[in-house]
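This structure is in structure tokens; I'll ask about it shortly.
Every protein chain except one is present and positioned as in the full complex.
Up next, subunit A:
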């Protein structure tokens, strides 16, 4: 299968700060890609640039064969690429149900929404129980499930997860990783930014390691596990 997402020489600049300095990435249909690197390496900026939340100052992003560089964020849900952002960012003053409904905002067909709804509730039965509750009153783990569920409501072909295990108890972290495998079985392609490198490389097919806004290493998960570059990237050496 050919590439679902291709990124060529992508650069992201915030004022004088070069967060991403020209990277190339490729995600093929059905893969799980781990995007690794120390804090400030440019991982979140990369994901944000992919969905138009951060401005791409140079480079080209191609999704499903379409040039989507510089598209507005609101276009991506209907194109089939969704980001579940860092820090969960559920709508705390909306109920669980309303959060999910917003996730399906790009869909018009009532039947399609209902199917998406059932799928999310099957994945996360706890959300069905709490659907009337304000999202802000859920626990951290439940909020993470809601954030992923909300992103799944638009039936994405490619789901971008930014730090899905951040700040969660170890047991919940395991659930999150199990979920990623389940999603792959359902045919979702995933790109995951993770702090938990060993777990990420266990489930990923391939990975990219970023350092100072560049790709420092890339390869299959097995290759990366045994690579020195990975450790160097985390220690901050170039």
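In this section, contacts are C-beta pairs under 8 Å (C-beta built on N, C-alpha and C of every residue); 3 or more make two chains touch, one makes a residue touch a chain; residues count from 1.
The criterion applied here is as follows: contacts and distances are computed from a predicted model.
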item	value
Hidden subunit of the complex - UniProt protein name among "Inner-membrane translocator", "Peptide/nickel transport system ATP-binding protein", "Sugar ABC transporter permease" or "Glycine--tRNA ligase alpha subunit"	"Inner-membrane translocator"
From A:3, A:58, A:102 or A:126, residue that would touch the chain that is not displayed	A:102
Of A:38, A:53, A:123 or A:232, the one touching the omitted chain in the full complex	A:53
Residue touching the undisplayed chain, where the options are A:92, A:125 or A:187	A:92
Sites on subunit A contacted by the missing partner chain, in the whole complex	51, 53, 72-78, 82-83, 85, 89, 91-94, 98-99, 101-103, 105-106, 136, 150, 154
